[in-house]
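Missing here is one protein chain; the remaining ones are kept as they sit in the complex.
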């Protein structure tokens, strides 16, 4: 029986007091406990950003990589040992900015991993520049006259790229968020959870209240998450109403399913002490 | 009056005889003539690939850049001189593989440029490996047991990313293709033309006949290209029927529209001989 | 320390305005005609952690920070723990008994309890603590409070009037509290002197303003410490100076956009730090092969990888010298102070356009963030040299224009898109004079030689720095980049000890000042290198270039810049 306590580390997370990241850390711990995952069989892979510091503050394996590259590193880990539960953590800049190309390609591969994007619509760690999800007009030190780039829509991009589980959660609605993450991890295939995370220092616009005024849960509206067209339509919704919950789920073979090399055991368990290459040399005669 | 002749160069393009790229080169020349663009006001920017060699064989300005980076280079050129007509050329690997991140971000900026992707569903220049648009099961030297990655869907990704003109053309239906490109160039905003291009050497599956058997034009079906949901639905269609033509058009401010710095004249015409920085120094007193 | 000298430091958690307190305090003494040098240290956190701002004030020019403190404002106990050893005799420490209790730790210092938080909260906001502390500090220094008040009005002028009012109140109450409760004979009192109208500026500001002066029209970047303040500065000026400033998806996009803009005929640049520079490596070669001018700035921080984002180091020298596959000419400039930052970014643009090559400016966190007082830049002497950039008229007179014409200097006249009669194609492939792909052996050899030849001509134009200091010195110091300030201060300390020294700064690392360095080496009695890295990278380059080794390497690689005192001590050790 894994408990929250077992997942706790001694250090206090070094986020700003009140930051949404604290809540997300707790949500992830709760999800792990709920799923009763073995801590040593869980690895959290992150990029760089405030959000990406998370692996330092939970007692499972962790790889805090470089900006935008968490998904390729996670892919390598997963293919090396597909019995691991891999959770990828990233920021909106990390995943939807620098990491966009990898995200699209990871999604079409449908690897069995879960990515949770701490979407605070701003660059936290580098002190408040606009991010790919910042709204039009958002003023920051890098956009003093307001952002003029249309924000990335993670939902519709994920849908188009081939993710097979797509959801939006809210760091400040932890109960539902835990549930969404539990489902995402359980899902066999690539799952994206766009996690709305409030940055109290640099984003004075998209506050918890802002989302409370607009947010609703899809499940409350008799929504069927198995239809791509519906999901696309809901994915586009971002205005007076903002949907939360599971947008899309699809059952589809994963990349691992198509790799007979690891149908018996993960690569990491293959014996490499004495590989016989006689046949390869024979072919060159 | 610009003529095809003026656009021709002495060298014969070094593609394989019968390659679809010849046809695309002709299509582009025809579009330029049809639009009566001044050759010295046109620049073709490309990445790396068989397709990306195109700028060498047409007499307009050309920048044959590096693999996957045509769009950032083109963006720099456009912002430096927004009076230029910029056509970007890329392969499916170049644009949808290596270049995917840049593509999504260029699209959301809605810069007024046109990208034509020579989609042959294979890596031509590097001798026939699978590409991001290769079908499942496609056998190549890098996928001898058949491709197991779900292909990229350029149409729905472009739609989700924010491109404001999205079309699919066929290199072997030049008349319609010319028309599509003329419209794409005329369109004020980011336009993508996914140009089906047959590689006779390395793709024995997706042949002209294959597309003939499946292809139809949206315009023949009373299709309205101003609706995102319809466009998404059509974008998903790739099976016994494959739609061609214009999937989506939207009227939206371009990035340039929001840059008062260049509302009078392009950057390249600003005088830089004597910039006065007294005020900036005064602020530091 | 001479007369009218003071080293002030404030320390506390992030979020308490430590950095802006330093800025305000420094500007207050700048306005009084004094020389100032500021230095900040903070971890990569937004709230919490240990942050310090140091302001060094003197009637004489000051070139660097120092490890001795005269007046310390400790907003938390960590500051005491970390900096008490640096207090000089006769020093004062301002702190708040309501925050932490203190026993006197050193005999020769004064503890000054000031109810900073009570005063701040009394005025209306805990955030005013730093202003209260500045006011108190000005009182201790015996300085003119009205100058501080004017600075406050200036700094907060874009804020609401109540913000200004509250801050003014805070500094005044802090000041009054000290005046009222303490009367001590502080050894380091400061009085205003004749003000020669200096400015207070850091390396990133100097680069930004220099670039604007050079005609910068397009800036693309991705935020990365310690380069980010260039992005912020330029963004704030983009409308006024009609520059397009874009934060883009990654550094790969940034550099390629800059290449596109330069190719199209406008002056453009990108700044980043090592990690971002890593992502720019491939495009650097594209500029090299296509002979597109390019200006990049690498503000170094400790590596490898993410390293220590907000700290300083000089460990990317070899990296930027050799980055990207293949061989092509490039210039690497390592300014050592804010003045060099300003003039060298202008030189960088002139060189990049004249020789159609990439130019890399190598700065670091210390240089990027530390502010120094200097005279206003002399802009009369500055010229904009765009090299062989053809006009449409000139193009008309050319029979058939070939972008990569072979020339004596290797430089081919350049046209830009939209010019009539100029149509050409460029490529990252090896190409012939028309810019078309060529795999011909003879052409290849000629093209490599053409590109390389540019460096020969460029070499003649670079004015390398002379050896400065005593002619016949006990020790000759070789160094590059931001160690300049601490070295100049260390030279003063050595002199006080009767040790004569001189200093050879390598400003242009490529092309390398082989002859100058060789002659300096040959003249020296004893040579030392001072580098803010582990592997003594410049030392290796000197050996490669001259065949001569340096006797001693003084290295630091803990993420902090040398203090003058540390260099002084290390040099004495090896002498």
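Residue numbering begins at 1 within each chain, and the chains themselves are lettered A, B and C in the order written.
The criterion applied here is as follows: contacts are C-beta pairs under 8 Å (C-beta built on N, C-alpha and C of every residue); 3 or more make two chains touch, one makes a residue touch a chain.
Given the structure is predicted, the values throughout are model-derived calculations rather than measurements.
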List the displayed chains that the omitted chain touches in the full complex. A, B, C
Of C:281, C:389 or C:575, the residue that touches the missing chain is C:281
Among listed residues C:327, C:456 or C:497, the absent chain is touched only by C:327
Using the definition of touch stated at the top, determine which of B:132, B:162 or B:225 touches the missing chain. B:132
Decide which residue listed in A:19, A:60 or A:116 touches the omitted chain of the complex. A:60
Tell me where the left-out chain touches chain B, residue by residue. 14-17, 48, 50, 66-68, 97-98, 100, 123-127, 129-130, 132, 141-145, 201
Per the touch rule stated above, chain C touches the missing chain via residues 43-44, 273-275, 277-279, 281-282, 285-286, 288-290, 300, 302-311, 313, 315-316, 318-319, 321-328, 427-430, 437, 439, 441-442, 444-445, 448, 452, 533-535, 540-541, 543-544, 547-549, 557-560
Where the unshown chain meets chain A, residue by residue: 11, 39-41, 43, 45, 48, 53, 55-56, 59-66, 69, 72-81, 83-84, 101-102, 105, 259-262, 267-268, 270, 272-273, 275, 277, 280-281, 284-285
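What we mean here is this: only the chains that are shown with their structure count from here on.
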Select, from B-C and A-C, the pair of chains that is joined by more C-beta pairs in contact. B-C
Could you give the separation in Å between the centres of chain A and chain B, each centre being the mean of its C-alpha atoms? 31
Report the inter-centroid distance (CA atoms only) between chain B and chain C in whole Å. 41
Where chain A and chain C are represented by their mean Cα positions, the distance between them in whole Å: 37
Among the residues of chain B, which ones contact at least 2 other chains? 101-102, 105, 259
What parts of chain C, by residue number, touch at least two of the other chains? 238-239, 249-250
